[in-house]
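Only one protein chain is missing from this complex, and each of the others stays in its spot.
Chain nomenclature is as follows: A, B and C, assigned in order of appearance, with residue numbering initiated at 1 for each chain independently.
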Amino acid sequence: MKLWEKGYKLDQLVETFMTGDDPTLDHALISYDCLGSMAHAKMLEKIGILDAEECSQLTEELKRIIQAAEEGKFTIHPDDEDIHTAVENALIQKLGTLGKKIHTARSRNDQVLLDLRLYSRDWTLAIMDTVLEVCAELCRFAERYQSVPIPGRTHFQRAMPSSLGLWAGAFAESLLDDLELMKTAYWLNDQCPLGSAASYGVSIEIDRQLSSELLGFRTVQNNVLYANNSRGKFESVILNALVQVMNDLSKVCTDIIIFSAPEFAYLSLPEKFCPGSSLMPQKRNPCPLELIRAKSATVQGMLFQVLEITRGLPSGYHRDFQETKRPLMQGFEVTLTSLQVFAQIFSGLHVNEDKCLKAFSSDLFATDKVLTLVKQGSPFRDAYQDVSMNLHHVNNEDPVANILSKTHIGATGNLGIHTNNLKIEEYQSWTTHQKEKWTDIKRHLQQK
Amino acid sequence: MKLWEKGYKLDQLVETFMTGDDPTLDHALISYDCLGSMAHAKMLEKIGILDAEECSQLTEELKRIIQAAEEGKFTIHPDDEDIHTAVENALIQKLGTLGKKIHTARSRNDQVLLDLRLYSRDWTLAIMDTVLEVCAELCRFAERYQSVPIPGRTHFQRAMPSSLGLWAGAFAESLLDDLELMKTAYWLNDQCPLGSAASYGVSIEIDRQLSSELLGFRTVQNNVLYANNSRGKFESVILNALVQVMNDLSKVCTDIIIFSAPEFAYLSLPEKFCPGSSLMPQKRNPCPLELIRAKSATVQGMLFQVLEITRGLPSGYHRDFQETKRPLMQGFEVTLTSLQVFAQIFSGLHVNEDKCLKAFSSDLFATDKVLTLVKQGSPFRDAYQDVSMNLHHVNNEDPVANILSKTHIGATGNLGIHTNNLKIEEYQSWTTHQKEKWTDIKRHLQQK
Amino acid sequence: MKLWEKGYKLDQLVETFMTGDDPTLDHALISYDCLGSMAHAKMLEKIGILDAEECSQLTEELKRIIQAAEEGKFTIHPDDEDIHTAVENALIQKLGTLGKKIHTARSRNDQVLLDLRLYSRDWTLAIMDTVLEVCAELCRFAERYQSVPIPGRTHFQRAMPSSLGLWAGAFAESLLDDLELMKTAYWLNDQCPLGSAASYGVSIEIDRQLSSELLGFRTVQNNVLYANNSRGKFESVILNALVQVMNDLSKVCTDIIIFSAPEFAYLSLPEKFCPGSSLMPQKRNPCPLELIRAKSATVQGMLFQVLEITRGLPSGYHRDFQETKRPLMQGFEVTLTSLQVFAQIFSGLHVNEDKCLKAFSSDLFATDKVLTLVKQGSPFRDAYQDVSMNLHHVNNEDPVANILSKTHIGATGNLGIHTNNLKIEEYQSWTTHQKEKWTDIKRHLQQK
Partner (left out) sequence: MKLWEKGYKLDQLVETFMTGDDPTLDHALISYDCLGSMAHAKMLEKIGILDAEECSQLTEELKRIIQAAEEGKFTIHPDDEDIHTAVENALIQKLGTLGKKIHTARSRNDQVLLDLRLYSRDWTLAIMDTVLEVCAELCRFAERYQSVPIPGRTHFQRAMPSSLGLWAGAFAESLLDDLELMKTAYWLNDQCPLGSAASYGVSIEIDRQLSSELLGFRTVQNNVLYANNSRGKFESVILNALVQVMNDLSKVCTDIIIFSAPEFAYLSLPEKFCPGSSLMPQKRNPCPLELIRAKSATVQGMLFQVLEITRGLPSGYHRDFQETKRPLMQGFEVTLTSLQVFAQIFSGLHVNEDKCLKAFSSDLFATDKVLTLVKQGSPFRDAYQDVSMNLHHVNNEDPVANILSKTHIGATGNLGIHTNNLKIEEYQSWTTHQKEKWTDIKRHLQQK
């Protein structure tokens, strides 16, 4: 039974098309939908639509649904269309007339907005925590291998001495910057849409501030039309942050694929990460790294799907928005799994120090030679020309001494890992605080 | 058991990540994989790797797998990684040593290329057939309502007299043009990759021409490296054709959403296509049309995902390509369902002729007035200025007479539906021919 | 003369291809390049590469170049490749040997990073200021027309009473949220890359902290490889913020195009914003609004271009990055112009209050009727069903009274414009502070 049913049935083909994979996707929203309804019930009690007993009964039943869902015993029938319908129907079946009151002063529009915000809250924090683990792993690696030199490249050509430490540290810092994008996405998402209804509010004096506080939001999302206009928009802001995380992983994976090819061999991937070939017996392929790289394009495709669905629509709710749910959810899942897989593989990387050392040749020291001439008084451009014309006079140096001797900020001899570790701790304490707050909120909501 | 297993096991997390949804997606490939193996076996017999009895036994067993799959009794275990492994393992389990011969002179790389080409062959033809049905429906509508005038618009402003016939005919012609893109995609896809192996051919004198003919391909895809380089490329060519089909649907759906809004009301959608609102009792929403429009963005996102995965890679196979399988398959499915749903809804549209007529006002005839002055001898630009300055002198005309009086090629009084119907027939006879040929091929392959 | 020339010349076709439109684009970077060199010179003085007199002479000459550029007298010859070369060559021409010292301990890689960060600093602030002007204009409009009701829509169908105030306020709040994205982009961009050189630092003990402070950056971008890896990345973060701004404009423009069509006519666009048709004398088209909408797709295309160039590359500088300069610059310009044009048009909009009032019909009050029954004690779902079955009993109400009576947070009777205005002021004081700081920095840099 649909919430809007009133004497006619939908065409079967069309109904199946519209339901799509919502019943599947919506399983991830069951607990959020119930928590939202608990807050809504408490607010309805406050303004006198429900009495205390009614509110308590609804809360109790909603708790039962959450528990049933956790035990895999609450399913969304395709005929129920979506989670909102499934829950309201369950409440009516169990509580009769009381169940018919829960939808007072709200619409499925603000309900799905709310569910997705709570869902995104959890997932954003989970992604941030996993990014932090990867950062910590990268920093550990950078510290351990700060004295292992590798040829630095530009244009895929050999350029100047670099180090495994510099290389790993670069990605730690890039991911730390991404966390600020995640935090901004979290901040944006942290607005309570409840009560915006179908974009035009309701003619009952609801207390939106209370709903927002009960659900632990930073603020009410004020303008009720904006609440619905922001569907798709917030999703795209989140996906953009995920894209940045995935693109960092794509770059580091591409580097590892290159560094572990036999022509380089700076790194080796343990066998357990490397499937073989059905035809070629000698192959050990860096498949998971290639897949992470490909999935960065997948998340990018999702960002564009969401941006595009949203871009051309006039104000207000349109069914088009339903099609933004899947890319948001899959974007979170793909990113989280990619981070976990990357962490697993990265922590198992084997470094071939001898190969790194053997990879050096005199051309990599040409620039250092130029700067030595500069320190001896030659104007830079003259020194550059001088060395250019006499490249055969550039000698091989000790690469380890070379990289450690460069000690200005951020150079191979001064990676600043300590500062990165401090940043990691700061973000960790921020996510911990958010998670604790959210746990308290959930406990409080489930109290009658 | 993986095909490449040789004494080590994969990390569990990494293995799950890599398998992804391949076992699910690959269900759609079972019969194609078996048909490919039948052709491969026949070729191996021809060159003496198998004897006639062996070839016959393999064919028989592969037929059984196809049948089991049709009955839902053949499943791909996650541990099997993919369909290719599942089938080879099944053959070995049933036929022992004989099963171990089937993979001679091929790789999973050319096998998956082949499977996807056979799969795409079927789906491309199915899409084309459904596009043709929609075209036929649009032409019927255009003919039936060729005398029903509506205000034509540019810039969403009212411009000149148009008609429902002109409107529907425009989409028939647009979809007919898309069919040529589908046909080109089919033509490209109609190349046999079998024998390209891992991109570098094999050191056995295989007969690629025979394999190609047995599988009904237009031609062998010659260069063995190109075969693998074309992974993702052919997918993107197919998806581009699908994008054009979906964008046509997006435009016609947007038009219907507008035309059926109360401010226009030229068309009505039967209730059975219109879900209501959980909050607003009076609502009947054109949800399926909005979803089709949104899904046009989804397919566009898939095109970009595939293009991007492909664009940056060096030559040869990379695991990244696995990530192009899902968007191809979903692109086909989304497009087919959208076409079917659109056909269902469009054939149920109700035309409100009186609303169409009432929508006319004198401004719509200003341009006709200009051209009347031109016919009376006034230079166009003078006539234009004259009417501009005297818009209040432009009179309302009979819109039906007006649209029927415009009889140059392609105008409201000369829609050319007959020509469109002839084109539809031509394409239909082409797809019928391809399907019959393919049916013959399949029957022939399954003969021992 | 190229900076890297050493005895060979480039192929002419290839050289032209590579130079591309850099000399044109780089004109926008002249002053930033010179300011960067001033800071660099001061740092070189501090560490003893230059003496005080040399630093002073370089500063003086760089000031002259800035001034010449302002007067249109400094041009970048195609043979100079880019702005960095043009400036170094000019310094050498004027100052001889001294000019040859300026490039000590830096590369064009960190120079272009720096120039783009300073450039982006100015443009981000300019965009933010213009967004704030548009927000203020939207708030003024919302306040002025808060009592003008219009039918609110969902699914492009008529839903519930809304108001012009609610509508305009929605966009003010959406743009205010975008400002937070702009601010995060600014924060990310506010890191000094100078001294990262070609990604691997330099073998001279440079003082990166000093360079950063002289240029007014929040912090040094620590890891020297990350500095180069962030090319393209920061650009895409900025473009993503611009995309959100443009998508807001796209939505509001689409609304105005609809609202000003004769079937609605809530708004009129003054003639001065509406070109006509070459053929149809009565037309007044909302062209600039359509172009802004289209340009939102353009900026999205630019974001996609930059993300994609960046996604697939291994670590370190690649010439591919040059291709991210144009989309960044054009993204800024398109967004700024679109905002300015929108502000101009929006402030000239004419409201047709009578058309707004006449657009109301009883169906728009059905939901309010349901909630009235709820207030009288009926459970919501029963009331909903009741009204559904008796839609003909829903009466037309006074729309003005209706919208003003809805006074919960963010509803038509409680728009919260005051809060928005406070936010606008807060952001304004932030941008003002940044601009003042930057002005001080520029003055200080130009002192000898």
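To be clear about the criterion, contacts are C-beta pairs under 8 Å (C-beta built on N, C-alpha and C of every residue); 3 or more make two chains touch, one makes a residue touch a chain.
Since this is a predicted model, take the numbers as computed values, not measurements.
In the complete assembly, the contact with the undisplayed chain comes from B:S199, out of B:Q111, B:S199 or B:T324. Here the missing chain is touched by one residue of B:L58, B:V220 or B:I424, and it is B:V220.
Shown as candidates are B:S31, B:T59, B:S230 or B:T335; the residue that touches the absent chain is B:S230. For chain B, the residues touching the absent chain in the complete assembly are 3, 6-7, 49, 88, 92, 97-105, 109, 152-156, 159-162, 166-167, 169-174, 177, 180-181, 184, 187-188, 195-196, 198-209, 220-230, 233, 236-237, 240, 243-244, 247, 250-252, 254-255, 258, 293, 296-297, 300, 304, 307-308, 310-319, 367-368, 371-372, 374-375, 379-382, 384-385, 388-389, 402, 405-412, 415-416, 419-420. Interface with the hidden chain, as seen from chain A, comprises residues 154-160, 257-258, 261-264, 276-277, 279-287, 290, 304, 308, 311-313, 361, 363, 366-367, 370, 384-385, 387-388, 391, 394.
Looking at chain C, the residues touching the absent chain are 2-6, 8-11, 13-14, 17-18, 20, 81, 84-85, 103, 106-109, 197-198, 271-273, 275-281, 283, 285-288, 290-291, 293-295, 297-298, 300-302, 304-305, 308-309, 318-324, 327, 337-338, 340-341, 344-345, 348.
Methods note: only the chains that are shown with their structure count from here on.
Relative to chain C, the chain whose mean Cα position lies farthest away is B. Averaging C-alpha coordinates per chain places the centre of chain A 32 Å away from that of chain B.
A separation of 38 Å divides the Cα centre of chain B from that of chain C.
Among the residues of chain A, those touching two or more other chains are numbered 3, 6, 103, 109, 198, 293, 297, 300, 304, 308, 318-319.
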